[in-house]
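Report on one structure; see the data block that follows.
Every protein chain of the complex appears in place save one, which is left out.
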Amino acid sequence: MNTSADQNTKCEVSFTVNGEKKSVLAHPMERLLDVLRHELELTGTKEGCGEGECGSCSVLLDGMLVNSCLVPVAQVSGTTIITIEGMSSHFLMKPLQEAFLECGGAQCGICTPGMILAAVHLLEKTPNPALADIREGLSGNLCRCTGYMQIFEAVSKAAPRRAAK
Amino acid sequence: MTVPHIVGSSVPRKEGWDKVTGAARYVDDMVLPGMLYGATVRSTIARGKIRNISFDPSIPWSEFVVVSSKDIPGKNHIALILDDQPCLASEAVNHPEEPILLLAHPDRHKLRKAVDAVAIDYDPLPSIHSIEESEEQSTIIWGSDNTLKSYLVEKGDVDAVWKDAAHIVEGEYFTGAQEQLYIENNGVIAAYDPEHGVTVWGSLQCPYYVHKALMALCGLPENKVRVVQMETGGAFGGKEEYPSMIAGHAALLAIKSGQPVKFVYDRMEDMVATTKRHPSRTRHRTAVDKDGKILGGEIDFTIDGGAYATLSSVVLSRGTIHAGGPYHWPSVRIRTKAVATNTPPHGAFRGFGAPQSLFAMERHMDRIAQVVGISPVEGRRRNFLKPGQTTTTQQVIREEIDLHHLLDRALELSSYTAKKTRFAEENKTGTRKKGIGIAAFLHGAGFTGSGERYLNSLVGVEAGVDGTVRVLVSSAEFGQGTNTVLCQIAAEALGLPYGNVVIAQPDTNVVPNSGPTVASRTAMIVGKLVQSAAQGIKQTLAKTGFLGDNYTPEQFRAACAQYIAAHETLKSYARYEAPGNVYWDDEKYRGEAYAAFAWAVYVAEVTVDLTTYAVSVDDFVALQEVGKVINPVLAEGQITGGVAQAIGFALYEKVLWQNGRMINNQMTNYIMPASLDLPPIRVFFEELGNVHGAHGAKGIGELPMDGPAPAILSAVEDATGVPFRSIPLLPEDLFEALRDEPIEQDFSPSTRGRA
Partner (left out) sequence: MRADPSDYKLVSPGTLKGVLSLLSSEPSQWLPIAGGTDVMVLYSAGKLPNRNLINIWNVPELRQIEVLPDSIRIGAACTYTALREHELVSKEFSLLATAASWTGGIANQNRGTLGGNIANASPAADSLPALLVYDAELTLVSVRGERQVPYQNFHTGYKKTVMTSDELIRDISLPRRFSGYFSHARKVGARNAQAISKVCLAALGQCAHGIIRDVRLALGSVAPVPLRLNETERVLTGQKIEASLIDAARKCVVKEIRPIDDIRSTARYRAAVAGNLVAEFLDKLAAAGGRA
């Protein structure tokens, strides 16, 4: 089976990433995760499972938290994507980063970018979350190191600090 | 004299900023020019001879690099202990997923089809897949009798205890395999050129283990192999020995192709092909007096090592030494063995044999108490080790540990007595039964016996012209806090701000061998050496008159600059020295097994839902004595993380096997507990100090793995009356037991165990 004869062609997909307009040439079924990491060299978004279970690949797609390992790049044409690298100016970022460091919310760090994005997504919708809201908001992000306690603490701590915009 | 304020305080994680900004660099984030991607062709059968290998012509093989065992320049084995594990199978395979061939290609997407296009014909041989089958010895797959290793520990006169026993209590206990499930899969990049030799960057715990393995595999001298640890996304023992295999594979492809090769497993491959926790079976036979005091007994502990010896002898060793728990055994005979089966070799996983044998001991203590007619709490009290007494290996307990106090405090923190009474009353009606249970245990830190002497760890500390101090160790950070704790210790020793101390990336070209990052030894043993080496810097500067007894950071900086101007570098090394009174007899397996034990009592509160037969843990108290807490936030994180993994071990994580192959090798069907499943985990520390550890620290990384499973099963027994003795305990198992078990309590019909 020589594939070059029936090789599918790449297509141009344009979207905004972290505030910048980008255009990539990719096969339409390339995973968004791979386009971000390889074509755009945004390696902050991680692959943990490739099946949408661990949440390490979470990004914000038009403001919605999604698992980028399950998104074909062709579907992000014209959208706005934010990865962990683009979060630095977000008003929730500093409170979350500080709280994660204070509380021990990051140990090995591989789940942390996804976890922080999930926390941002939660706090944008629920500015004063109860513990039950935090647990639910992070239910799609697996952490093997912390046992979650210190992550919940960090998110709780960060929530009221958002006022310092 | 500086007042300790860095050690003991929760300074922020040294590499934390990179982790919360996404800047931390893991191996898959790294790309080298001309890099190829690697893939492994693996055995599809459990055991057999390789008859033929053919390559389907539909693949453009000229585009691929292909490596077989014939391409191995050095020895075809992964150097570890017995060196019996091949790097690549040549004539025969002994487990499913055993690596046979390696492929590399510039386009990672082309690899899967190529792997599938390699057809391998086997002549299958009979395979064995359980401890019992292995013991039967009707099929021999390893050595002369399938026994990878065995130990015998004897104390006192066991044969004499039975006649005086008021009760002889027997029990059999089982633990299943468990997958480490680090969120970052195994991965390495290898590069080769004739001048520098092989360089490997990887997700790993022990750079010098990989270094040693590559030397043997590639036939290269020490200075032609370099191993660099990248930021590592979780390990838990799963990256202790396995990286030598994947690094070996990448190195072979890099040597053959002359190009860098990246090998990163996907989740399915990592779960199916790499190491897991050893499954175990423990048999207890105990003579107790009428008050429930242990007179003596026999403990039979067997672990399933998989197809090759790898680390089984050491896992067995730790399981053996911990088999008696924190109790006084006047006499005991502990017979242990690791047996071979046709499954990928089992390996290191947090706890390393102790969670298995301690699970059995704790469940057995509940059984003893029940037979004698006393409470589980009282049963522990009557048998706790006291200072001055000896353990099963006849190690004298020299520290003033008071297990009664630890137990009292744990019971108070968990409101045990009040809850037990309340639950007994509330359980009379309703479909949700509550229970509370305890576990008492210990965990020895550092390598066993003469192990640390054998490791002969070396640590360096270097100062720069700007006064920055750099710690040089091969100890790896993988979330547990190595970087932070060692920098705290160095800063404390030098009286400098924590921010003035950094730690070198573990690179065998740069750092000395401070031993592997395992066995909960890093803070305790390596930390103490860091302290010495740092003090050495101070002494050097003082000796040359550049620095007085008390100084400011600025004065320190100036002194360093002066010294370096005169001597080029300012480095100090410290080498491990075995404490004088630690004696271990490897033949008789007797003596001072560990320089220090940490001690703990855990309490689990559960609800058993008789509608779904699911167990949920509602509250968890983890109380432990750990010598000295160097960083409270990090220490607490180690305990909560370990407890969470152990809750998984007890209630959620089951490996499903089919002919030696894991069939639920995806995160969707190998279930670890997540944010909605875990209880509040309440952590408390006591600090008795430890003469052998930095600032009195003992190891804590693995301790939390030992207690939760038996505490949970004890609580489930309290709730249901069923003495479960096998983990993982799934709802399906509870259902099967409750439907057959006579219900002792008078449940009303609507709450009786169903169907």
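Going by the order they are written in, the chains are A and B; count residues from 1 in each one.
Here is the rule we go by: a contact is a pair of C-beta atoms (placed from the backbone, for glycine too) under 8 Å apart; a residue touches a chain by one contact, two chains touch by 3 or more.
Just so it is clear, the structure is predicted and the values come from calculations on it, not from any experiment.
Taking the complete complex into account, B:Ser675 is the one of B:Ser675, B:Asn690 or B:Thr720 that touches the chain left out. Touch with the chain that is not drawn comes from one residue among A:Asn18, A:Thr43 or A:Asn67, which is A:Asn67. Taking the complete complex into account, residues 109-110, 112-113, 266, 268, 431, 610-614, 652, 656, 663-664, 666, 668-669, 671, 673-677, 731-732, 735-736, 739, 749-750, 754-755 of chain B touch the chain not shown. Within the complete assembly, residues 3, 7-8, 26-31, 34, 47, 50-53, 55, 58, 61, 64-67, 69-72, 74-75, 77, 118, 121-122, 136-137, 139-141 of chain A touch the chain that is not shown.
The rule is simple: only the chains that are shown with their structure count from here on.
Centroids of chain A and chain B (each the mean of its C-alpha atoms) stand 30 Å apart. Of all residues in chain A, those touching chain B in their complex are 1-2, 37, 43-51, 53-54, 56, 83-85, 88, 96-97, 100-104, 106-113, 116, 134-136, 138-139, 141-152. For chain B in complex with chain A, the residues that touch the partner chain are 10, 12-13, 15-26, 28-29, 58, 60, 180-185, 231-236, 266-267, 478-481, 633-634, 636-637, 640-645, 666-668, 672, 674-676, 678, 680-681.
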